[in-house]
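What follows is a short report on a single structure.
A single protein chain has been omitted; all remaining protein chains appear in their positions.
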Amino acid sequence: MRVYADNAATTQVSRSALEAMLPCFTEYYGNPSSMHQSGQDAARLLINARETMAKYLGASPNEITFTSGGSEADNQAIISAALRGARKGKKHIISTKFEHHAVLHAVEKLGKEGFEITLLDVHEDGIVRLPKLEAAIRPDTALVTVMYANNEIGTIQPISEIGALCREKGVIFHTDAVQAAGHLEIDVTKQNIDMLTLSAHKFHGPKGIGLLYCRKAIPLSTLIEGGAQERGKRAGTENIPAIVGMAAAFREACENMAVNMPRVRALRDRLIDGVLARIPEVILNGDREKRLPGNANFSVTGIEGESLLLLLDNAGICASSGSACTSGSLDPSHVLLAIGLPHETAHGSLRLTLSEYNTQEEIDYIIEALPPIVEKLRMMSPVWKKK
Amino acid sequence: MRVYADNAATTQVSRSALEAMLPCFTEYYGNPSSMHQSGQDAARLLINARETMAKYLGASPNEITFTSGGSEADNQAIISAALRGARKGKKHIISTKFEHHAVLHAVEKLGKEGFEITLLDVHEDGIVRLPKLEAAIRPDTALVTVMYANNEIGTIQPISEIGALCREKGVIFHTDAVQAAGHLEIDVTKQNIDMLTLSAHKFHGPKGIGLLYCRKAIPLSTLIEGGAQERGKRAGTENIPAIVGMAAAFREACENMAVNMPRVRALRDRLIDGVLARIPEVILNGDREKRLPGNANFSVTGIEGESLLLLLDNAGICASSGSACTSGSLDPSHVLLAIGLPHETAHGSLRLTLSEYNTQEEIDYIIEALPPIVEKLRMMSPVWKKK
Amino acid sequence: MAYSQKVMDHFTNPRNVGEIEDASGVGEVGNMKCGDIMKIFLKIEDDIITDVKFNTFGCGAAIATSSMATELIKGKHVEEAMKLSNQAVVEALDGLPPVKMHCSVLAEEAVRSAIQDYYNKIGREMPEEYKLKCEGCCEDCSKK
Partner (left out) sequence: MAYSQKVMDHFTNPRNVGEIEDASGVGEVGNMKCGDIMKIFLKIEDDIITDVKFNTFGCGAAIATSSMATELIKGKHVEEAMKLSNQAVVEALDGLPPVKMHCSVLAEEAVRSAIQDYYNKIGREMPEEYKLKCEGCCEDCSKK
């Protein structure tokens, strides 16, 4: 049996997204900037996709800038807010300790360029506390950027409350919603979100496409200069197939969220309960309730993550340890350290992330396959106290 | 009849590129950073694609950085060279007056940040002169960036000579080869190219993917921060389907270049000869010989480009006037002004760009359709001296 | 940037294209730098515009607005024609893309310029509000 349980790393493209994309490669392949029929056909697809994305985000179409993915959008959001802040003499940025590297590294770079950075604690449960944020906001705070849901431990942040607080304080609020989009309700207007990042390949859309929502009142700076695409905010021939695929996938995810997510949540709970019941000295990382419907993240005492993943892979199970981006590196996940795990436990983390494509049979297979693998590794571990 | 003659704006994806891409959406959809089988399958596709691109460019695989397209690669190249220059106290950049906006705007932005910019003249024939470049190079020149072939008038620059000169002078040489790649021979090693940009959608590959070649000795700066993809030089989950599609399209284009390009050139010559013979007061812009195999660019006295395009479109012919990116703007093309055309002629330009997908029948159709359309517009033009 | 059906109709089948040899008034506005030139010829009898023709160098919108403007003033009294607003032209064409609005302004100006010419010829004073002012749109004067 093969089980793909690494949907936080990336997902397969849905049938309907792929079907929407296919004609864009060989039929509607025009450049939307072109005057002719072929170009105008592409331009219409672009307009429709923008409207779809805007609709399901509670935004206006002209507040949507398509980018090459989540990382680019995160970078552009943060740089834009920083430049705007600098013009007003505001050079303080607030984020959290467990943001994705696309946010953390962009913020750190600004730190080297004279900005002051406050990284909020995310506590043992992986959730930012509002009073701590409120205390951190200063008159010179240019930006608060807090992710909607964490990519490793899946914990959901109090985005609406943060949005309300930032609006009240007059501080720009950006949220990296890459893991939330398509899985959790988003309404940028109701939630007082000024800027939002999403990436299609996390909700069964194609890779290499994402977007940055930016509220009309807030000026966006350009990261990639050139042609006047995306209202001059993002140069480069528009990636129509991917944009169309993203819109189809997002529509599908949002329309079916109310049906799919409870199912995924039930699978996840079955998985969590099964693993905790069968394997001793395993803990669930991150708040049990306020977490993404598909996310299960465990610390397995006494064993190291990579060897666990390799044996799971031999059993046909695709899982991850820490985020996909940092595997291959020797450092334990900054997310797990941020929730206070000691190194030995952080090294032994296992992330299983489900989607609506997973079945109960698959979950039961994981629950069966995992215990002997853990046992085998623990038996050869000098750290595990053998019984 | 419908004729797509706007291949410099974008091309349709080739059958073999699309076939290479398809399994990446739903089968090999893993994240190459993931340890498991699904991720490693994707990683292998990535390695193979990088090797293919490197091979046909005369580069090493680790000199290739995949980007979201030509614009991003141009920006990253220029910013990297500028940052390197600045560290050494070199703040002079040389480019040309008719670069693509992705280069021009990036260079102009540096101009505002304290760099000194020299834009070389491209003369009436649209070709940079080597002695002028040599004269412009100074001890503090950080970068020479000259496009391989122009996107509007198709003229080919003396890249090998420029490469040799820059290497001799110790100046970084970047070339925007977006229009050349897949159509003209490229060998970065033989041609002494330090950095090179290409974009897949100009050679029947997918949109939203390109690359920056950067010679090992030259440090690349990061434009998009985040995960450690692309040796830490370009964050974001790799767009495997697009990368695989680009490699398939590039292989196809390079392998068939010797067969396809003479055919395309013959079609182009037939088109140029036909148009010049049938319509009075039309001139071919750019050198007749040193031009892209598929490019024909005319100035049609007495009429304006957009109205010409619209009528051609009504006749089923997709063409362009100026570059696709700037249409919708009121300014005449900076390229045509750079080769010294007066405004009235610059406004009346017509670009027809062919690929190996075009047929002789199509060319003959254009040659038939164009004269009455020009005649119609001239008849209502106050600028045209009616006979 | 998509044109309405009406615009495409007036662009592909422009009404009143041509010149009038012995025109009562001729107006020309625009310039080559901006890429639009409109020339309007009026035949006026008893202050009624009995015939109108145009020649236009310009984009689709420039040709369509010229065509529509000539249609709108044909048969009209010059004082009424003088009041033709660019907005009226745009509405009659079911709208124009934002970047093309200037074409409708040009059409309005071309009409007024032709009437001005007629007034000059017959020695009548154009009402101040309808006199053409330089809008500084072209490089010719604005950039000096």
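Going by the order they are written in, the chains are A, B and C; count residues from 1 in each one.
Assume a residue touches a chain if its C-beta (ideal position, glycine included) is under 8 Å from a C-beta of that chain, and two chains touch if they have at least 3 such contacts.
Source: prediction; values computed, not measured.
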Given A:Gln40, A:Ser60 or A:Ser307, the residue that touches the chain left out of view is A:Ser307
By the document's definition of touch, the residue of A:Arg15, A:Arg231 or A:His343 touching the omitted chain is A:His343
For chain A, residues touching the missing partner are 302-307, 310-311, 314, 328-330, 332, 342-344, 347, 379-384
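By definition in this document, only the chains that are shown with their structure count from here on.
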With centres defined as the mean of Cα atoms, the chain at greatest distance from chain C is chain A
Chain centre (avg CA) closest to assembly CA average -> B
The distance between the C-alpha centres of chain A and chain C, rounded to whole Å, is 55
The distance between the C-alpha centres of chain A and chain B, rounded to whole Å, is 34
Note: chain C sits from chain B at a C-alpha centroid distance in Å of 40
Shared-interface residues of chain C (touching two or more other chains) are 1
Residue ranges of chain B touching at least 2 other chains are 306, 310, 328-329
